[in-house]
Each structure stands twice: as C-alpha cells, then as structure tokens.
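Coming up: subunit A.
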Amino acid sequence: MYRMTTHTRAGAVTAISAPIFIVAALALPAVASRGVVQDLFFILTMLTLAQIWNLLAGYGGLVSVGQQAFVGIGAYAMFAGVILLGWNPVLAIPLGGLAALVLAVPTAFFAFRLQGAYFAIGTWVIAEVTRLLVAQWKALGGGTGTSLPREATSSILGTDAIRTLFGLREAAARDVLAYWLALALVVAVTGGIYWLLRSRLGLALAAVRDNVDAAQSVGVDTGRLRWAVFLIAAAATGLTGALVFLQTARISPGAAFAVTDWTANVIFIVVIGGIGTIEGPILGVLVFFALRSALADYGSWYLMTLGLIAVVVMLFAPKGLWGLIASRNGLHLFPARRRLTGPKIEGGI
Partner candidate 1 sequence: MLETHGLTANYGQFRALFGVDITVAAGECVAIIGANGAGKSTLMRSITGVLGNEPGMVLHRGEPIGALSSAEIMKRGIAMVPEGRRLFPSLTVEENLLVGGQARKVPGPWSLDTVYDLFPILRERRKSPGTALSGGQQQMVAIGRALMSNPELLLCDEISLGLAPVIIRDIYAALPRIREGGAAIVLVEQDIGKALAVADRVYCMMEGRVTLVAKAAEVAREQIHSAYFGVAA
Partner candidate 2 sequence: MIWLDILVQGILLGGLYALFAAGLSLVFGIMRLVNLAHGDLIILAAYLVLMGVTLLGLSPWIAALVAVPVMFALGWLLQAAVLNRVLGKDILPPLLVTFGLSVALQNGLLEVFSADSRRIPVGALEGASLDLGLVTVGIMPLMTFASAIVMIIGLNGLFYHTALGRAFRATSDDAVTAGLMGIEPKRIFAIATGIAMVVVTLAALYLGMRANFDPSIGPARLIYAFEAVIIGGLGSLWGTLAGGIIIGVAQTFGAALNPEWQILAGHIAFLAVMLLKPRGLFPRAVD
C-alpha cells in the first residue's frame, strides 16, 4: 500500500538529458578545436575536484584545505609508474588513486585528532609535508620536477586510434584522450556521489550533518562514516591529479601541490555554486570558468576578485547561487529525497 520513491519531474528530465549530454560530449572532439577540448578538460577536472570537495565538506562536514596533497601524490604516483616502472601512462592513472588512498590513512589519523577548524589546517600541514618529501624524490626530479619521457607520451594507449579517427596530430590526440578520461571521471564521480546520497550512506551523512548525537542514537557509526568519506574522496582526488598531469606531461612539486589551484579554486567553485548540492559545483565551475576567461588578462586581480566573491557569497547567500535558485522554485536536478506515497499522506516536499 505504501511505496518509497525519489522520483520527481526534474529528476526525470535529468535522467533523460544526462545520457544525451554525455554522448554529445563524447562526440564533441570531432567538431571542436583543440583549444576548446583543452578548456573542457580543465572544466571537467575542476568539476570533479569540486564535487569531491563538496562531498567532504558539504555532506561530510570535513572542511579540508589540504586536498592538494592527494592531487600531488596522485600525479607523482602516475609519473613514478611511467618513469620508474615503465607503465603506460593511462594504466598508471589508477596508481595515482591508490597512492592517494594510502596517503589518506595517516592523514586521517592525524587530522581527525584535530577538532573543527583545526582539522582544516591540519590537512594543510600534511599537504606541505607531502610536498616537501616529494621534493626530495630525486628520481622524479626533486624540487624542480620532471617531464614524462617522449617515448611514454608518444605511446599512450588509445592515441593512435584517436589520431586515425579524427585525423589529428599526436599532441591533439593526447588532449582528446585526456578529455575523454576526464569526462568518464566526472561522470563516475558525480554519478557515484549521487548514488551514495541515494543509498543508506546518504541518509547517514544527512543525519550526522543535522545532529551527531541523534545519529549515534539511531545506530549510525559516525566514526566509520568519516573515515569512509575521507578515503573515498582522497582516492578520487588522486585519480584526478594523475589525469591532470597526464595531460600536462610535466610535473613539479610546486605545481602538483599548489594550494591555490587544487584547493582554493575548488573551494570557491563550491561556495559560489552552492555547497551541499550536486548542482552547486556544476553551476560554480561555469561561473569560475567565465570569470577566469573574462579576467585572464588582469593577473592576480582575478584571484582577488574570486576570493572576494566567495566572501560575499558566504555572507549574503551562504547556500550559493544554486541555493538561490532552489529556494525560489524548489528545483532539484538530482533528487535524493525519499518520499512516502500512499493514502492519507499530504503534500510536503
């Protein structure tokens, strides 16, 4: 007689349009220029990082400002796989995820000892330590960094097929491959987070966010939940890092562990778009990219503007741009709300 559903009309629209978007995005390199493909690669990887950070902070309450640790270690692990083990770069990407996962264990062990805001700086310290340690890794260029060897970049799995398919030069084909991988990653991460929110774990996350004591008293293992979220986020961040530096083919500790690129920008995307929603980071990354393009010629004014916009958004619209939209018309493109249907039930949401 009673049924549970998460179905909404907006959700149905998403379910239909998402595959169309994905197919269109897959086919895009056939018509788009190399510059567009590179821009899209940038957007997709930033979106991936933003979704992951949003999972951590927006859903898990874990405000990390040390995500660059996992980007960096993921990228370096991929380089190590290629340079030291002679793996194909594409196959070395999972190594990045694995390395980040391994690093996440001691990171969580230390950072979880710090309460609240100090957790944030704790993760930052770990990121710095990782950066300094990696800079000692002479086989990978130490403090100055290194590049992927020519023979590795020229033999990346799948580039030959892309070259013949689109009639591209090698470097452009590599960009297309990276773009496709980024597309796969962002779909997997966004889809994975959406799936998580619709699973039991999603209820637990929401419960813990609302009230830790009450969550424990209904049987939620809050400690394990934190660990799970942190480890998942670290592994996915590591994969993204490996992919980003596969595309650039050059790495240095400064670039791979840059707090501005991999954490500050990501935080601004989430905050401006709307924290605690899947739609927020998507909207945020578009605003971010638009700002970046518009202010590209103004050097550091651009980052300053971004920082100030984030402050203003936090002060006046703490739920971000998507929050403004959703509060107006209750639109949810990724509905996870479980509704009970059956006799005697009135509206609600």
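Quick note on selection: all candidates are chains of the complex that A comes from, given by their letters.
Everything that follows uses one rule, which is that a residue touches a chain if its C-beta (ideal position, glycine included) is under 8 Å from a C-beta of that chain, and two chains touch if they have at least 3 such contacts; residues count from 1.
Quick caveat: nothing in here was measured; it's all calculated off a predicted structure.
Asker: If you apply the contact cut-off given up top, which option from 1 or 2 ends up touching subunit A in the complex?
Answerer: Of all the numbered candidates, the touching one is 2.
Asker: Could you please specify the touching residues of subunit A with respect to candidate 2 in the complex?
Answerer: Residue positions touching the partner: 57, 61, 63, 65, 110, 113-114, 116-118, 120-121, 124-125, 128-129, 132-133, 135-136, 143, 259-260, 264, 267-268, 271, 275, 299-311, 314-315, 318.
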